[in-house]
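Omission of a single protein chain aside, the complex is shown with its protein chains in their original locations.
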Amino acid sequence: MEYEAVIGLEVHVQLKTQSKMFTRARCAYGEAPNTLTNPVVMALPGALPVMNKEAIRKTVQVGLMLGCEIAQSCKWDRKNYFYPDSPKNYQISQYDQPICDGGFVEIEMPGPSRNVMGEHRKVKLTRIHLEEDVGKLTHYDGESLVDYNRAGRPLIEIVSEPDLFSADEAFAYLTSLRTHLLYLGVSDCDMEKGQLRCDANISVRPKGQKELGVKVEIKNLNSISGVRNGITYEIKRQIALCQKGEGASIVQETRSWDADKGITFSMRSKEMAHDYRYFPDPDLMPVRVSEEIKKTLADALPERPFAKQERFMKEYNLPYTITSVLCPDKALSDYFESAVKAHNNPKAIANFIANDLLRELSNAGCDMAHPLEGCKIQPEALAELAKLVDEGMISKQIAQDVLVIMFETGDAPEKIVEEKGLKQSSDTGELESICSEVIANNPKPVQEFKDGKDTAINALKGQVMKATKGKANPKMVDDILRKLLS
Amino acid sequence: MAEDKNSIDIDYVANLARIDLSQEEKDRFQKQLGDVLVYFEKLSAVDVEGVEPMAHPFPVYNVLEEDVVEEGFTAEEALMNAKHQRNNQVIVPKVVE
Partner (left out) sequence: MTTMTEHLFYKTATELSALLEKKEITSVELTKAFIERTKATDDSVKAFLSYDEADALAQAEASDKRRAEGKPLSALDGVPVSLKDNMAVTGQPHTCASKILEHYVSPYDAHITEQLKKAGVVLWGRLNLDEFAMGSSTENSAFQTTANPWDLERIPGGSSGGSAASLAAGQTPLSLGSDTGGSIRQPASLCGIVGMKPTYGLISRYGLAAFASSLDQIGPFAHTIKDVALLLGIIAGHDRRDSTSYKTEIPNYVEALESKKGPWTIGVPKEYFGEGLDPEVKASVEKAIAFYKDQGCTIKEVSIPKLDLALPTYYIIATAEASSNLARYDGIRYTHRSEDTKNAIDVYFKSREEGFSEEVKRRIILGTYVLSSGYYDAYYLKAQKVRTLIREDFMKAFESCDVLITPTTPTTAFKRGEKSADPLQMYLSDIYTISVNLSGLPGLSLPCGYSSEGLPIGLQLIGKPYEEAELLSIAHAFESAHDYSAKHPEL
């Protein structure tokens, strides 16, 4: 029998705010332990929560971006459970009135090849709610240490419907969701820093069956590859049990992904009595999001990433492959458009960015989540470089070298071309003598060309370019060679 | 749970509340809280059709603060009452998963 997997993802995303969700203690990453707390974060007797306006705004922005219904009124609930990383031993969350209801994440499924756009599909969301993060436990032999710096940071939980059917789709979902959130700038979504965390609910069923199988929750999928590998493993495990006729031994449980061993294992359910005793937090008042605020936030939404990609392909006539490099990064695609505005050669500029600039950024060890941060080349300067090529001042090959120098020094391209004497040679006399020399020294391609093999001229051109260190204008070289050989 | 609706499953609830109770305490609470629950039965007869639950004495909305950082504790202040600490962190015995 053939089986299919059904997957739903619960994604927790840390919102990028200055202060915490329910108190104004600072939010930061990588600070010395327990230096970002106050009475509220430490849950001292008498401490009380007060909401962070910005966290609410950011959550509404996410909801609007993902097509959710924004609740007119929502409230805060306490989720009661004991854990050493949870200072109050309850988490302030939203139980039956999330800020955002429904919605979807548009995903692109893998295409037949890297150069062909895959099919797009909307993955349904159940809800998005806002809550607070917990502290961080570090485990040692026989004991654990707790740092409460992270405790109380605003966290949104984005819950998808069981609307994903393979590890690849789950991966595409997560990638797209991340791109959307990065476009909004509400989070840096760095999984390594725990800014984006993913749990998966996975079940399998015979293909064609409507009812869902027994659901297993997988935790600790702590990296993008972990999500893919962990889900792949779990689906295989469940299908193997079904095929052995042991489908009944799939129990509803929580399992943890062990990335080192490449397996999921059962987390003993004894400690996880799921009776959270949710009740409305009496310390907090409900939230109402006015139509006015909704409209203001909606008007300020950025263009959605897939819409932008489609526009880039149409408006700039760019191939899919290059747009799929530019568009997932809002800053990069904006950079591209600024450059194009300064010099209208989209293709050349896109190539400079996707090939040369990104290579240099990566070699320089830039944070590829924000590759342009600290990039010394302004989009206008890149446009200028493309313009120099288009005006025949330098060759494409030279331009690539100029870009490397621009990247290092931040100097204007003209200045580099001038100082390094890289200007294309347009001296006809000098070029004619070099060409004559090349023709004399390369009888073989000369003969071939004369026998009618037109492409043989390229070998001669290459020799001329070599002799001029690339400074010759390729068009002129072509003209002169043809004239001399005719 | 227990068939008698005025009987608390003390073991289950004490586990949720994370409190060890002696057998004596369990027996006493069972009896006393049973009486209290009988007293609570007064409520079951009340018609609350269409009545809004009251979570706050005075309904106010959107008590929000601007996202502006304020100075908090130093690690020493944060942990001044933590008897078990190392490297400015709180020590807990092994957390069993």
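First chain written, first letter: the chains are A and B, and each begins at residue 1.
The criterion applied here is as follows: contacts are C-beta pairs under 8 Å (C-beta built on N, C-alpha and C of every residue); 3 or more make two chains touch, one makes a residue touch a chain.
Predicted model, so just to flag it, every value in this text is computed and none were measured.
Looking at A:L48, A:L212 or A:L301, the residue that reaches the missing chain in the full complex is A:L48. In the complete complex, the hidden chain is touched by one of A:V146, A:C435, A:I457 or A:A472, namely A:V146. Annotation for subunit B: contacts to the undisplayed chain at residues 1, 8, 10, 12-14, 16-21, 25, 29, 32-33, 35-36, 39-40, 42-44, 46, 48, 51-58, 60, 63, 65, 73, 77-84, 90, 92-96. Not every partner is drawn; the one left out touches subunit A at residues 38-39, 42-51, 78, 80, 82, 84, 87-90, 144, 146, 148, 271, 275, 277-279, 282-285.
By our rule, only the chains that are shown with their structure count from here on.
Listing the residues of subunit A that touch subunit B in their complex gives 17-19, 24-26, 32-39, 41-42, 50-56, 73, 75, 80, 82-84, 137-139, 142-148, 256, 267-268, 271, 273, 275, 277, 280, 282, 284-288.
Listing the residues of subunit B that touch subunit A in their complex gives 15-16, 18, 55-56, 59-70, 72-75, 78-79, 86-97.
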